[in-house]
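The complex appears here without one of its protein chains, the remainder shown in place.
A and B are the chain letters, set down in written order, and residue numbers restart from 1 in every chain.
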Amino acid sequence: MLRFAAIRILRAVLTIALVVTFAFLVLRLSGDPARSIMGDDASPEAMAAFRREWGLDQPLWMQYLHYFAAIFQGELGRSMRGGGPALDLVLGRIPATLMLTLPALLMKLAIGIPAGIYAALHRDSAIDRAVMVTAVAGYTVPSFVLGLVLVQVLAIWFAWLPTGGTGSLQHLILPIITLGVGGAAVLARFVRSAMLEVLGQPYIRTASAKGIPWAAVVRGHALPNAAIPTVTIVGFMVGNLIAGSVVVESVFSWPGVGNLLVVSVTARDLAVVQCILLLVAVAMVLSNLIVDFLYGFLDPRLSTGGAET
Amino acid sequence: MANPAGTAPASALPAAWSSQPLLMIEGLTVDFSGVQVIRGIDLTVARGASLGIVGESGSGKSVTWLAALGLLPRTATVSGSIRLDGEELRGAAATRLDRIRGGRVAMIFQDPSSALNPVIRIGRQVGEVLARHQGVSGSSIRAQTKRLFDLVGLPDAARRFDAYPHELSGGQNQRVMIAMALAGKPDVLVADEPTTALDATIQAQILDLLTTIRRERGMALVLISHDLGVVSETCERIMVMYGGRVVETAPSDSIFANPRHPYTQGLLAALPPFEGALQRLIPIEGQVPEPANMPPGCPFAPRCPQRMAVCEVAIPPLAQTEAGRFSACIAGPAKEAQQPLKLSTKVPA
Partner (left out) sequence: MTANILELHGISRSYSTRQGLFARKMPVHAVDEVSLSLQQGQTLALVGESGSGKSTTGRIALGLERPNGGHVLFRGSELPPVDTPAWRRMRTQMQMIYQDPLAALDRRLSILDQVREPLDVHDIASASERNIKALAMLDAVGLNASHASSLPHQLSGGQRQRAVLARALIMQPALLVCDEPVSALDVSIQAQVVNLLMDLQKDLRLSLLFISHDLKVVRQVSQRMAVMYLGRIVEYGETNLLLSNPTHPYTRALVSAVPVAGRRTRERIILKGEPPNPADRPTGCAFHPRCPVVRPECMSVSPTFSTLPDGRSVACHAVDAAQPTKEVGI
């Protein structure tokens, strides 16, 4: 078990390092941050001073090493626009994002999983077809289209809810729905097919042949098996909590991490962009790590060696 | 629908097999979306008897038993009657069926490693049956499971309680399945190809175990197999199925020595012998018919070397050829004194 954990953790650290490197390279090579911050008409002296201050006059690999060294000291640089620590800026936005993404995640789970299970148990029934049609619609419509349609109908025509911004609980409703619908649809489809796969397995028939009532067969024998593949996709959704709402935050002008990312990319505010990417990578890698350990817990075939190969 | 010769085998059994059959199936048919795969099965299983059911793929040998226990998917339409000690099982309430399945009638399946739940410890899978059918609870579940594991010869029984199926070999998993079946103290054990996925020496172990348990417990055994040799050595009575029907049923020692139905004769001739001189095998020409494409008369007629014109239009009933032997053939037993039995006079209440 220790070996398993060590390998997974090492792999997670490597993944994060790769992400940081990649982000660093793409951002440094795709344009001159001094010029985009200072503007085209800045004087050469001012530009040189800016470069010196931010270390942009050093060779790329030096910048890279400094960056890594800083990260190990918990120093993620300062925003080039505002001047404050990038990390503080990003962390300050996280609660706002989580206010959207956490309820949306709950909505995905609360709707997607029961809908998928129900559809699988009543395969080819009218409800199954309705669930599947809704699910296909739910995940093919892009979230900005859905968001705009919801705004048009609920906020503009009926004027029940605000079109965007913050201030009250009502401001949360539209963005959460917009975020939740697509994920619930994906989850419903996924859970349905995982359940159907499991329900077709011989051990389900064995359980019925043992005289176990159908509800108990589903609960005790089918669900634990269907949970194994489902954990992967839920883990992905958890990893997306911090940055999964870029589009929706833009549509509803919500002051979260996604919004900050869009602004910082446009302004080439390197430290902030890198900080966000790093946090997203850490969140993704961590959730993957948790999924891996959950797998070991849910599927004994992974955690205990077989006598037979 | 009922075949006139239907319940005859029960009444023609030796007296020692008790008067009232334990399990009785009459006129069983199964349709899958309009295609009939079981086309009128009648059979009886007496207390403590061993019945071997042989047939090739598509003969309906497994579907018959899945239908009898209500284990088919909802797309299947089942008609006819399945009675256990006189109680009708077809259409019985789910709660009633759940008490019978795993309790009075247990079933084990072909590939034991996939028939056990991969994420549940095997002890718990056996314990589930003890809890549901025997009212066992708490720590006595572990003790009784261990006793069952000992009984089926699972090595290291105490430690196996917490093992998962993938930690055991195929043969050991089949022993677990048998322990699970025995946990409900069933009157009938239906074993569907229990050794097909196992190696030869392990097959011998499992067949030996099934026979021992049946003798010791007085439990009836229904052994479904494609292998004539397997049923021949394990069962007292053999039923041969073809195209969703029973074509011949007889005591094991007489059916192989002297098969009546041309299909049984053909099967035996097609089997490579294990003793005596080598000779060219005599295959049955043609293919096993598809359920959707069943010939109108005798299902075997298109492949039958003894076919007559009438075979292609009339479905031959299962008729007694001699005491305890029945064959569904118009041509075959015609030379013998054939006396179809009347259902009305022979049905035990």
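The criterion applied here is as follows: a contact is a pair of C-beta atoms (placed from the backbone, for glycine too) under 8 Å apart; a residue touches a chain by one contact, two chains touch by 3 or more.
Just so it is clear, the model here is predicted, and its values are computed rather than measured.
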Among B:76, B:92, B:119 or B:202, residue touching the chain not depicted: B:202
Residue, one of B:36, B:77, B:232 or B:306, that touches the chain absent here: B:232
Sole contact to the chain not displayed, among B:257, B:292 or B:310: B:257
Residue in contact with the excluded chain [from B:145, B:172 or B:249]: B:172
Residues of chain B in contact with the chain not shown: 56-57, 155, 169, 171-172, 199-205, 207-208, 226-230, 232-233, 252-253, 256-257, 266-275, 278, 280-285, 287-288, 303
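Here is the rule we use: only the chains that are shown with their structure count from here on.
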Sites on chain B touched by chain A in the complex: 66, 69, 71, 94-95, 97-103, 106-107, 109, 111, 114-121, 128-129, 132-133, 164, 166-170, 177, 180, 184
Chain B-facing residues of chain A, complex: 201-203, 205-214, 220-221, 224-225, 228, 298-301, 304, 306-308
